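Presented below is the structure to which this report refers.
Note that this complex is displayed minus one protein chain, with the remaining chains in position.
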Amino acid sequence: MARVGVFVCFCGANIADYLDVPQVVEEVKRIKEVKYAVEYKYMCSDPGQGMIRDAIITHKLTSVVVAACSPRMHEKTFRKALSEAGMNPYLLEVANIREHSSWVHQKDKKAATEKAMDLCRMAVAKSIANEQLHEISVPVTKRALVIGGGIAGIQAALDIADARIPVVLVEKSPSIGGKMAQLDETFPTLDCSQCILTPKMVDVASHPYIELIPYAEVLELEGYVGNYKVKIRKKASYVNFKTCTGCGACWQKCPVKVANEYNMGLDKRRAIYTPFPQAVPNKPVIDAEHCTMLTKGKCGICAKVCEKGSIDYTMQDEIIEREIGAVVVATGYDMWDPKPYEEYGVGRYKDIITSLEFERMVSANGPTNGVPVRPSDGKVPKNVVFIKCIGSRDEAKGIEYCSKICCMYTTKHTILLHHKVHDSHAYVFYMDIRAAGKGYEEFVKKAQVDTGATYLRGRVSKIYKKGDKLMVRGEDAQIGQVVEVEADLVVLATAVIAPKDNPDLARLLGISYDKYGYLSEAHPKLRPVETAKAGIFLAGCTQAPKDIPDTVSQASACAAKVCGLFAGDTMKKDPMISTISNEFCSGCQNCVKVCPYGAIVTDEVPMGHGSKELRTVAKINEGVCQGCGSCVAVCRSMAINLAGFTDPQIINEIVSI
Amino acid sequence: MITLGTQGKNTFLEAVNEKSGANVLECYQCGKCVGTCPVSQYMDFPPREIMQMIKLGLKNESYMANSHWFCLTCSACSGRCPREIDIPAVMEAVRHLAIEENYLNTSTKVKEIRKFHEIFLSMIKRYGRNYELRMMAEFNIRTRNLFKDMHLAPKALLKGKIPLGVKPLKSAKAIRRMYAIAEKLEKKK
Partner (left out) sequence: MKKLTYFPGCSAHGTSEEFDSTLKLVLKTLDVVLEDIPDWNCCGATSAHVMTENLAYALPMRNLVLAEKLENTTMGIACASCYQRMKVTKVHMDENPELAKRINSTVVEDGTYHGSVEIKSMLQYAYEDIGLETIKSKVTKPLTGLKVACYYGCLLTRPKNITHFDSPEYPVSMDQICEALGATATDFDFKTECCGASFSISNTEVVESLSGKILEMAKESGAHAIVVACPLCQSNLDMRQPDIEKLQGVKYGIPVFYFTQLMALAFGYPIDQLKFPKHIIPVEGALANIGKVDPSAEKTKKTTKAVKAESEVQ
């Protein structure tokens, strides 16, 4: 005989103000199977949970209904209370009388109360048919995949590897390092970016637990948390990395010159190249699009001069597979193209450059020996105008959000300019100065006082040419005057945008992305590094624009999550999955087609008891099944039941109202 | 000095928003319009400040500013506004409200601008088309500047740049009827 306990929560004023809780309790008491019903202010509190535990023992309950907030909030809490009282936690049913009644029917107390009573009746009826379920253990592959070799990917890989967990680090370009390798100095410490990054890069290359796969892309990801299989395409580099010594003879002789992406197109590289001198791995690759041997069958100089014979023009892309348990996505960001700002003459004037181009110019290993120059005539500029919010906070031409880092790096740029060109003068056009991090406001103040840069509050309206100067026109709202600055060089702080491949990658991995292409976190406040798919984590700007301190923090957080996932030898899995009764299965395989996780396969079973003939039935892989219920819906023979939502349970609910 | 918190609901903001179809609250005071506006230096208050004045509910000051009389409706500002606010429409809304409530800026230049428009409209009412020569003459007389642009007259008239007469509409009555109905519609609101 069923003995159900019902616990109805006031939830402070959230439920109590909008429906009559005592009345619900009274109504519920009239159900034959309910042996104990009570109300309480906060069921989720310690005393509240204590009430449940005591009642189970005292009244020998066989199932429990808690009428309160959404199960997403406290189902776990109440299940734990059941366990502690010695009852199987899956004998709990939560009736959501807050999100489903009190919060959405705030103007009609009578109707809200009636609905709450119905919800309780349904929960009671369902709980009577609840079965005792037990968590499933699945094996876990203790290897992590990190996609992206910028500072985020590097940090995550190192942290995971230091915990003696093997890591596969995949990077699209020939070298790891990402955008941070393109920076000169970083705010607020003015550390030399390369100097603090390259040791980490070297650590990655030499770490016994990291398998670095450069010049490669992720092709396919199959499986589920703890049990993924990834296919990676290693792009043909046409250079045998095992024999290559990185001597550089090849690229010194290569006759083909191509715009150098590392230097933002400000100078040229060769068709066979390493992206920058401190590249890891420091082995060149051949750019198949521009190499004359690979496109036209002529030249071949690099092969001739290579003493180790490492050049192999016949090399092909290679597809490799790895088994992994978790993925950290750290694909970084792109810079917005300022072309829509026609009023600034973007694209028409050579002396208008982007912030990353300026960063390359002032870098010691950059195209202009660490000194900013005017692209039009190569002269060193005296008046440099920095314009912020290019594309950011701009619903008309760009994106609505703030890119977070530009205020700080523009301040940094005024300092670098001051150091490199002593008699220069910086002008900064801004709307706000956002300096919210540790030491950031102090950094801005020091920069303003030390460099004497002129700060003008107002968006630039127009840039036009006068002689060989650029006239930058805008309002200085602080004095209410329109000003025109005679500039030698203009630097645009362009918006940070999501990598353009993010949507494709998201589809490949089975995770979501927002309207800007940033990959979606599970919860913006409480779960910022997880995605909605178990086992896949996000680090760095691929989730949203952020600076290096936050990126490194996020990367380490991902590592902690991965380590937590891999802490035991097996992983516990939610037992609310589908099971198939072979007696009813007709072998139609509709469920196989409809399962989004590929969790159902076919199996052969004897036709009848003791028969030698076989027939086809469907079989569910317990580890893969996520309990979505799609198979239950399409099964024509009603052969499938979803534990926790079985046919008897649901029929009970329907009949009870 | 301005005291705030004593005016009650900002009905001025609501009226401007309704008439212009824009939402002045979206303006984040970036100032791009001011550097863009070809006549901002002639205005008492450039466009950005007018926006803030509307947000503060400073109705009289907004009406009496010469800003909306100087606005050329060139739409350069709205083309560059990052929040895509229709600034000329806001200027026009303030100006029309000022005319409705009879708050007219009386500086010499604004009076001249208004006179010009009044004369122009009277030409159309009479002839259905603009009679440029008569309009310029009337303007000079009414602004007591008889010899304005007189130095251009000989060349212009000799070259036939400004016709001596006007070809009025066949249905000049239709125009007068239009004016009357339009005025009635104006009063209906």
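Annotations for the structure displayed:
As written, the chain order gives the labels A and B, with residue 1 at the start of each chain.
Note that in this section a contact is a pair of C-beta atoms (placed from the backbone, for glycine too) under 8 Å apart; a residue touches a chain by one contact, two chains touch by 3 or more.
The structure displayed is predicted, hence computed values, not measured ones.
When the full complex is taken into account, the listed residue touching the unshown chain is A:348, out of A:72, A:110, A:304 or A:348. The residue touching the chain not shown here, chosen from B:7, B:52 or B:171, is B:171. Interface note: of B:34, B:76 or B:94, the residue touching the hidden chain in the full complex is B:76. Across the interface with the omitted chain, chain A contributes residues 342-343, 345, 348, 464-467. Against the chain not displayed here, chain B makes contact via residues 38-39, 42, 70, 72-76, 78-79, 86, 92, 95-96, 99, 109, 112-118, 120-121, 123-124, 128-130, 132, 135-136, 139, 148-149, 152, 155-156, 159-163, 167, 169-171, 174-175, 177-179, 181-183, 185-186.
Note that only the chains that are shown with their structure count from here on.
Interface residues of chain A, counted against chain B in their complex, comprise 343, 389, 393-398, 431, 457-462, 473-475, 477, 480, 482. Taken in their complex, chain B has these residues touching chain A: 28-36, 40-41, 46, 48-49, 80-84.
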